[in-house]
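Just one protein chain is left out here, and the rest sit where they should.
The block that comes next holds chain A.
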Amino acid sequence: MTAAIEARGLTKRFGTTQALAGIDLTVGPGRVLGVLGPNGAGKTSAVRILATLLKPDAGTVTVAGFDVVTHPVDVRRRIGLTGQYASVDEDLRGVENLVMIGRLLGLSRSDAKARAAELLEEFELTDAGGRLAKTYSGGMRRRLDLAASLIGRPSVVFLDEPTTGLDPAKRDDVWEMIRTLVRQGTTVLLTTQYLEEADALANEITVIDHGLVIAHDTPEGLKRQVGGQTLEVRPADDRDLDRVTALLASVGTRAPEFPAPSLVSVPVAGADALTATVARLHAENIAVTELSLRLPSLDEVFYSLTGHTPAVPSATGLVTEGAAS
């Protein structure tokens, strides 16, 4: 079976910025690829090329079996795109947005209305469907946007940072919706800045930075490479810091670090370390105000993979690349 998405040697330059410097991406049919990268890595540029919105400078891309440059219309018939910034029409009602897209996809007025109602229901927007999109919260806009990209029942779906800006409950809803899509056989390429999200959804993860692939692995493989999970403990009393540090040193795979005052963190191999830590804290009578086990942050992933943290972009996101690294 051929790949649903196949990109080879993709490059794209904007003026003096090399957004993509030759990346390869492969996603098998019905699989989920997570593209992980910091701000300015080239995620959006890659998605826009795959979704036929942008032409690559070099490289070849096929999506659903069609070349995106020579057969863009065949590709557009088979894809759904949810861009990084919601592409809903603010002056239209939620339902009008969906009906318009449905009709542009060739549905009759009544079919488009039925499909819109179905999707509004699925995304819990039925009550808000009659309101103008400009009155929607950020999360509602996102969901409406996701719904719009699914109207044509696409076989390949691109999601550019689909949960950025959602509260945890809504994020879980979007995750669940993505899992449902995958169960129905849809191929998904999603970009994210969170290893946790890629881990929760993807079969494989490609890490990109400065327009280059710096790692490609299964979530398990990647976690192994970057040192699994991180255990963090904050003692209630600062005088216990030394004892906590000693305790974590014995369960961790590396020396403990202090990401914040009176917070001790250490990479651990598995969840067993958590149980052991809880038991020993109890035995030694140390009270804690915070105890958590989490996946490494993007910064930590980058540190493990490249030995440096990603360049910090300015607040506007307008970073001039090239000077970095």
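The rule we apply is simple: contacts are C-beta pairs under 8 Å (C-beta built on N, C-alpha and C of every residue); 3 or more make two chains touch, one makes a residue touch a chain; residues count from 1.
Keep this in mind: contacts and distances are computed from a predicted model.
Enquirer: For the chain omitted from this view, which of "Transketolase family protein", "Transport permease protein", "von Willebrand factor type A domain protein" or "SCP-2 sterol transfer family protein" is its UniProt protein name?
Expert: Going by its UniProt entry, the chain not pictured is "Transport permease protein".
Enquirer: Among A:A3, A:L53, A:A117 or A:L305, choose the residue that contacts the chain missing from this document, as touch is defined above.
Expert: Counting the whole complex, the residue in contact with the absent chain is A:L53.
Enquirer: Which residue from A:D89, A:E118, A:D173 or A:E257 sits in contact with the chain not drawn here?
Expert: A:D89
Enquirer: Have a look at A:L104, A:A260 or A:A287 and name the one touching the chain we're not showing.
Expert: A:L104
Enquirer: Contacts of chain A with the missing chain: which residues?
Expert: Chain A touches the chain not shown through residues 51-54, 73, 76-77, 79-81, 83, 85-92, 96, 100-101, 103-105, 132, 148-149.
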